[in-house]
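The complex appears here minus one protein chain, its other protein chains still in place.
In this document, chain identifiers A and B correspond to the written order of the chains, with residue numbering beginning at 1 in each.
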Amino acid sequence: MSGVTGRRRTLPGFGLTMGLTLTWLSLIVLLPLAGLFLKTFELSLAQFFEIVTSRRTLNALKISFGLAFLAALVNLVMGTIVVWALVRYRFPGRRLFDAVVDIPFALPTAVAGVALTALFAQKGWLGAPLAELGIKVAFTPIGIFIAMVFIGIPFVVRTVQPVLIDLDPEIEEAAASLGASRWNTVTRVILPSLTPALLTGFALAFARAVGEYGSVIFIAGNLPNVSEIAPLLIVIRLSEFRYADATAIAVVMLVVAFLIIFLINRVQRWAQTRVPAF
Amino acid sequence: MAQLDLITPVAPVRIREISAEHDARTEPRLIRLSIIGIAVTFLSIFVVLPLVVVFTQAFSRGIGAYLAALAEPEALSAIKLTLLVAAISVGLNLIFGLAAAWAVAKFDFPGKTFLITLIDLPFSVSPVISGLVFVLLFGAQGFFGAWLQARDIHILFAVPGIALATTFVTFPFVARALIPLMQEQGTQEEEAALSLGASGLQTFFRVTLPNIKWGLLYGVLLCNARAMGEFGAVSVVSGHIRGETNTMPLLVEILYNEYQFVASFAIASLLAMLALVTLVMKTILESRLQEGQVPRDD
Partner (left out) sequence: MTIEVRNIVKKFGSFTALDSVDLKVGKGELLALLGPSGSGKTTLLRIIAGLDWPDGGEVRFDGENALARGAGERHVGFVFQHYALFRHMNVFENVAFGLRVQPRAVRLNETAIKKRVNELLDLVQLAWLSDRYPSQLSGGQRQRIALARALAIEPRILLLDEPFGALDAKVRKELRRWLRSLHDEIHVTSIFVTHDQEEALEVANRVVVMDKGRIEQIGTPGEVYDNPATAFVHGFIGESIVLPVDVRDGRVELGGKPLNLEPQGAGAGPSRLFVRRHDMQVGPAGSGVIEGAVRRVRAFGPIQRADVALPGGEGETLIEIDTPRDRELNPGDLVGLQPRRYRIFSAST
């Protein structure tokens, strides 16, 4: 309504608030991030390449990205089941479990880290029975995976939930009246409508797990090349004052994170342009 | 008489069963129960159990040991520092969030979507990197390191660094809570206030603020929870100076690594309670926010 081209804006305060926003954004977010990239330019391409492809770095990146991908996949499947149960069925404790989904968001990561470790340690409530089966979770890559699943739970559920709630019941009834079995209706009508939200949730869970630090390091064991995640390697390099190494790893992770945001935006746009076609 | 009594209650039950089985929008009972069972088991193991563990560990040596752990000077100083850092970063992001939401939601300008993406940026940066960027700026080898050292100004391994990193991490919360709300409310009430002679500030305080108060509180609540609980970013810039630059999450780590489990989980339990209180308040605020939507008859 308020015109872009008019000589004046109707509501006051645009200059002030926009100025404050841009200044603050630049100082707190953009300048520090720019500093990171500036620091990488101090490295030659060969140096950068050498750091990033060194065995320990490569392994750390593999562990972070690989396990994050697996954890996000599990979250995709389990998140779909959880969201389906929460939205479509009525059962005792439903509202409580709905609230519980947000705990991984709200619980400080260090708390989650020590709690998961205590739970899955060899004498822990879950660690002990698992150890009897010969499965060691704490201080192994499986531990990292568990922590990443924990941290990613809310993403799929919370991105898919509103879409599933808003899904027009008539499309299911239409499918049923056209003779589709329930299985066909779910797989051919409902799931395709949820795909953009599922992809977004998956990407968000993946991005979060890749960068996760607090909830992972306690349970990880942190053995170089085996259970050492990339964020931890950054911290280690910093404590050794090898800033260049830390920066190079950070840039790789940041670029991937930006790629993910870009992909999510594309998925959202695709979803928006696709929806009216239904 | 007796026959009637036998017959009447049966019929509705059967109809309900049949209709549930044939409802176009649900699944067979067995599948329904399995899905609920899997969902509940998954959430219980992965979310509820870890939370329970925190409290059982904290109280494993009784309430006396628990309280003693919290009364340690180190614990008290960590609590104080956490509150201070949260107050600073929430305060700063509150002002920023209001300004950004006003500019973005009430005006049209080119590049608006891009600006929102930039505001969201800290959400997608690893906490460790969020700390690292400040080390690169203010550390001994950083861009401003020498300059700061010459003037004996301490940012890194001191409160300013921790506050900066926390502000970075919590940057989007308030703005993101307000922007959709204010966009949805539009500008008509503000225009009405202005046409009635109200000044810009009067319009903001008397018309805009009352309309967004729950949304604002919502943003502050989430911002505060993250500020108090932030671990990775703070861990990188803090320097872990005991009794000085350890926040509560950092103290949880230190005590845990020193095998002081009761003390570690005692601090962790405080943070867990913060999380629970936050969730409860969040639920309340969400219902408030829904009530706040005045239906328009157009």
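Here is the rule we use: a residue touches a chain if its C-beta (ideal position, glycine included) is under 8 Å from a C-beta of that chain, and two chains touch if they have at least 3 such contacts.
Just so it is clear, the structure is predicted and the values come from calculations on it, not from any experiment.
Enquirer: Among B:113, B:199, B:257 or B:287, single out the residue that touches the unshown chain.
Expert: Reading the full complex, the residue touching the unseen chain is B:199.
Enquirer: Even though one chain is hidden, which residues of chain A still touch it in the full complex?
Expert: Spelled out for chain A, the touching residues are 1-10.
Enquirer: Just checking the interface: what residues of chain B touch the absent partner chain?
Expert: Counting only chain B, the missing chain is touched by 188-189, 191-199, 202, 206-207, 210-211, 292, 294-298.
The rule is short, and it goes like this: only the chains that are shown with their structure count from here on.
Enquirer: I'd like to verify one number: the distance from the centre of chain A to the centre of chain B, where each centre is the average of its C-alpha atoms, in whole angstrom.
Expert: About 16 Å, centre to centre.
Enquirer: Which chain B residues qualify as touching chain A in the complex?
Expert: Spelled out, the residues of chain B in touch with chain A are 24-28, 32, 35-36, 38-40, 42-43, 45-51, 53-54, 57, 92, 95-96, 98-100, 102-104, 106-110, 115, 117-122, 124-129, 132-137, 139, 141-143, 164, 167-168, 171, 186-187, 190-191, 194, 200, 203-204, 225, 228-232, 235-236, 248-250, 252-253, 256, 261, 264-265, 268, 271-272, 274-276, 278-279, 282-283.
Enquirer: Contact residues on chain A for chain B in the complex?
Expert: So the residues of chain A touching chain B come out as 1-4, 9-14, 16-18, 20-21, 24-25, 28-33, 35-36, 38-39, 78, 81-82, 84-86, 88-89, 91, 93, 97, 99-104, 106-116, 118-119, 124-126, 146, 149-150, 153, 169, 172-173, 175-177, 182, 185-186, 207, 210-214, 218, 231-232, 234-235, 238, 241, 243, 246-247, 250, 253-254, 257-258, 260-261, 265.
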